[in-house]
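Apart from one protein chain that is not included, each protein chain of the complex appears where it belongs.
A and B are the chain letters, set down in written order, and residue numbers restart from 1 in every chain.
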Amino acid sequence: MIPETDALAALLVAMMRAATPLAFAALGELITEKSGVLNLGVEGMMVMGAVSAFMVVVATGNPALAMLAAAVVGLLMAALFGALTLGLLTNQVATGLALTIFGIGLSAFIGQGYVGTPIEPLARLSIPGLSTLPLIGPVLFGHDAMVYLSLAAAFGLWWFLTRTRAGLVLRAVGENPAAAHSIGYPVRLIRFGAVLFGGAMCGLGGAYLSLAYTPMWVEEMTAGRGWIALALVVFATWKPGRVLLGAYLFGGVTIVQLHIQGAGVAVPSQVLSMLPYLATILVLVLISRDATRIRLNAPASIGKTFHPGG
Amino acid sequence: MTDAPPPRLELRAIDKRYPGSHANKTVSLALGAGEIHALLGENGAGKSTLVKIIYGVATADSGEVLWHGQPVRVGSPAEARRLGIGMVFQHFSLFDSLTVAENVALGLNAKESLEVLSRRIVDLSTRYGLPLDPRRHVHDLSVGERQRVEIVRCLLQDPKLLIMDEPTSVLTPQEVDKLFDTLRRLRDEGRTILYISHKLEEIRALCDRATVLRAGAVVATCDPRQESARSLARMMIGSDLVAARRTAQEQRPGEPRLVVENLSLSASHPFGTDLENVSFAVRPGEIFGIAGVAGNGQGELMLALSGEHRTPVHDAIRIDGRPVGRLGPRDRRDLGLGLVPEERLGRGAVPDLSLAENALLSGYGRQSLVRRGMIRFSKVNDYADRIIGAFNVIAHGRRAEARSLSGGNLQKFIIGREILQNPRLLICSQPTWGVDAGSAAAIHQALLDLREQGAAVLVISQDLDELFTIADRIAVMSGGRLSSPRAAHDTSVEQVGLMMGGLFDLSDEAGVVHDPA
Partner (left out) sequence: MIRLEARGHAAAGWVYGAPVLAVGLTLVFGAALFAALGFDPLEALGVFFLSPLNSAYGIAELAVKATPLALCAVGLAIGFRGNVWNIGAEGQLVMGAVAGGGVALALYDVDGWFVLPLMMVAGMLGGMAWGAIPAFLKTRFHTSEILVSLMLTYVAALALSWLVHGPWRDPEGFNFPESRLFHDAATLPILWEGTRLHLGAAFALAAVVGAWFVVARTFIGFQVKVLGMTPQAGGYAGFSQKWVVWLAFMVSGGLAGLSGIVEVAGPIGQLQPTVSPGYGFTAIIVAFLGRLHPVGILLAALLMALSYLGGEAVQIGLGLPLAVTGVFQGMLLFFLLACDILIRYRVRLGGKRRREVPS
């Protein structure tokens, strides 16, 4: 084997792993936003997913169960958000912020006893003959199940949005809820479903952090990834394929700055750690410069409260 | 018509209350097969509520709905469609960013592939003379074409009853004729059409029977062909209406107050209409009308005139000879501009603020309601009271929230607010759209009085009757371009109608070409 391909493969694998939590959360938020709801609680749902997955894996040792728990907890958090914004017509921005503050507080609270507990990281796929191929092996066949799940989710959501009737209805509800209501679609129910899905995906994204990416639990371990995921949705102009691309790009930035830090370059580590956040801002600026493009792609009713007739 | 019992749809003693209003008072109604039945009434008479109940969007508090003699509960629009009831909404329930086929699919209960559906759309639309391309996006369609999408969507379900809610308000006179042909054909196939309108001449031309609603109750059922427009109006309003009167225009040669010259502007909204070389001039003491089907650039023109959308060429717009293209609304108001936008709740007024605060909204400058950055509350209150008094605005005083007013009263408040600032130039968009007849007459009179006092008035409206009542000259907007103006007494509804369809040149040949100034 050639060492350069090894290093490259390691880099690519690390990049995909860094991207996976972002991909889960951003894909979930994409569906939520397509229905016309802006949920700024991504960070809170992710961190709750992370802590609950970790607790379950410590208790049972079963990573599948842990992932399920994270999805359910994310979904419950989202249900709270949905009940408030859709049922009680609260401001979506404020409620989303509340969800994040609440999630960070609650996760730190319930996860207190788990800081420093070691766990077995999520097992990686190993296909004899394939996983050991140079470069292609680790990049294509050497990941854990959740990486593949995120790829499948991106494809599945693309298919759902563009090829199915349910996807058409979802887009219609986000585009013009009043019209959808007058033709007879249960707008709030559909939005609630989209919010729940978004929450479950954010929970999975958090679970990937605590089960696989950095297999441990620390307070606020999401470190702003929920917000980056929100930015990714805008960057992707609400298209699942581009969400994935964006996530991998950010994964790349994260890994590259980690590698530079590791290589002992004479730049302070804090400055390097700023890179993903600065890159997010840069990308947001570049994408939002074209207001027309955003307007053509953004769900027209996003963030606006809808009450039938009110 | 109703020779074979039972009727297709029968409503018995339908009653519906909303907090603060009794929308339907024991309304009974019977619709037979093969008839076009008018539901006639003023804005706010309860027509919309009644059809919402029929179509399953709202539920009656009491009363019965019978379909072919069988009592039914229509719980949702989907159930209504299953029964064979279709509806074409006044405000289209279409999705701009989706294609025609996708829009149609969303309105159908059947789940068929878009390819099959597209073929059916083409078949049906050619059969009824409503040509449509299923692959086009709705935001690319004209308003008339959008209505076709709605109609085709209904017809694909082979409805027995078709409800049309004010379908002609967005059409040119020629399009109206075509629509009526289609509707008569549908009637001759044995379908029932419930035709909702407050336009009397249309109802007399089209409908076989009419039910008149006033303040939520049925006041008459008649054969509109046997009635005069005047008698129908009396049933609808309950008294004879004093229409606004226009005196003959005095010739006031004076310099034009507003000049727009070769104004081209790209729309700020991706689905908007770009303005192309718009030129016209409004003189003191005249009302200049701009006709046209909604969505042909009137909104963009309004934003350009108000200063909300600045124009790159500074002297494309001039007030009293001063270039204002790059000035904002505040500076233009200081030059004597008054503005009444189309959306009264949400642009002309802030729904959640009191009338007093809404008086401050545009009156702060010319009424000196602000001194050294401080609001002078007593002057604000006084100004609001003056508007309410002078324009007979029915509201719970100046502290009432704008949203609590009826459309007519809010419009009187907004127009009053602008007129009391003594504008040298007043620009109104759709001044009486959705307004009850009494308020509409009062608004027309106020505009005519302003004209008498020597102000220049520009009225943008899609209501041709309105323009022919008050305007001295009329120009037509179509596809972002403006025709040359004509004297109102020198042109006809048909000619204006042709121009609304974009045929500027053809109609120019028939008439006289006027100088823009």
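Just so we're on the same page, a contact is a pair of C-beta atoms (placed from the backbone, for glycine too) under 8 Å apart; a residue touches a chain by one contact, two chains touch by 3 or more.
The structure presented is a predicted model; accordingly, all values stated were derived computationally and were not measured.
Within the whole complex, the absent chain has one touching residue among B:Leu108, B:Ala267, B:Leu353 or B:Ala487, and that is B:Leu353.
From the options A:Gly61, A:Gly156 or A:Pro268, the residue with contact to the unseen chain in the full assembly is A:Pro268. Checked against the full complex, the one of B:Leu9, B:Leu40 or B:Ala58 touching the unshown chain is B:Ala58.
Touching the omitted chain from chain A are residues 40, 80, 84, 87-91, 93-95, 97-99, 101-109, 112, 219, 223-224, 227-228, 230-231, 234, 268, 270-271, 273-274, 277-278, 280-281, 284-285, 288-289, 291, 294, 307-310.
For chain B, the residues touching the absent chain in the complete assembly are 18-21, 23, 48-49, 52, 57-59, 306-308, 328-331, 333, 339, 341, 343, 346-353, 357, 360-362, 364, 370, 373-375, 400-401, 404.
Heads up, the rule we're going with is that only the chains that are shown with their structure count from here on.
The centroid of the Cα atoms in chain A and the matching centroid in chain B are 45 Å apart. Partner chain B is touched in their complex by these residues of chain A: 165, 168-169, 171-172, 175-176, 178-180, 182-185, 292, 295-296, 300. Contacts from chain B toward chain A in the complex involve residues 56-57, 76-78, 80-81, 89, 91-98, 102, 105-107, 111, 269-270.
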